[in-house]
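With one protein chain held back, the other chains of the complex are shown just where they sit.
What follows is chain A.
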Amino acid sequence: MKTVKSMSLYVPGNSIIHRLEPITKLIYVMVAGVLPFILPANPTAVLCLAVTLAMLTISKTLTKVIPLTGFTLLVLLSILFIQGLFHEHNQTFLFRFGPFVFFKEGLSYAARISLRVINLLLGISLLSLTTKPSDLIDSLVRRGLSPKIGYVLSSVLQIIPQMAASVNAITDAQRARGLETEGPLIVRAKAFLPLIGPVIMSSLIQARERAMALEVRGFNANRRKTFLRAANQSSRQTTIRILLILILFAAIVWRIFA
């Protein structure tokens, strides 16, 4: 049996955050991501960030965030740098760093963008690190998403690791029969070409087998589907959701009338 590497970022665990319904977390991410655009940006983003960071800590996934967000942080740092130096409304001198002169307007503009982006990014990380993709899709289907769309979503999540597995199998078969695939880049590039056809072929075969397996199990039957897992619909979850949506609603009202 082959162990297929999972593409999801999910870190198994049993914290309160893990046990929250996926939809509750999804609503939180959306509300927390949108709030800084409605309310005064910086304080709101900092507040949301603090809540997200607290939840990441509780779910023991804080360290997993760094590799996920590292690249974006780098980009944001360069935005800070460039805007701090060259923003068009730069007037107020802030400080000098070697040959570079930083201005307040540019830096605060960049900080505002960065905070919002980091806030959104950490929210999404929280959701992906503490939720199994299949559970999320399952919950969405429960809430009325068409099972067919749910199936397509989960297929997309599965197809990449599946392709990676068949790339491995076929590479082994080719190496076993004398095709050089190890060594310098040029050798590996040459070995890549004969891979493409077979990998697509085997993916198609797998897709056909899966379609047949679904068909015989009545996937296309015109009946309401039932669920294998029981829904975790505690009143607490509902309260959290209502609260989150109320906050969002209040923010919008404030924005319109204030």
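Convention: a residue touches a chain if its C-beta (ideal position, glycine included) is under 8 Å from a C-beta of that chain, and two chains touch if they have at least 3 such contacts; residues count from 1.
Definition applied: contacts and distances are computed from a predicted model.
S.K.: The hidden chain: which UniProt name fits, "Cytochrome c", "Energy-coupling factor transport system ATP-binding protein", "Amino acid ABC transporter membrane protein 1, PAAT family" or "Pyruvate dehydrogenase E1 component beta subunit"?
M.R.: "Energy-coupling factor transport system ATP-binding protein"
S.K.: Out of A:42, A:181, A:203 or A:237, which is the one that touches the chain we can't see?
M.R.: Here the residue in touch with the unshown chain is A:181.
S.K.: Out of A:201, A:214 or A:242, which touches the unshown chain?
M.R.: Residue touching the absent chain, from the options given: A:201.
S.K.: In the full complex, which residues of chain A touch the absent chain?
M.R.: Missing-chain contacts on chain A: residues 3, 169-170, 172-183, 194, 197-198, 201-202, 205.
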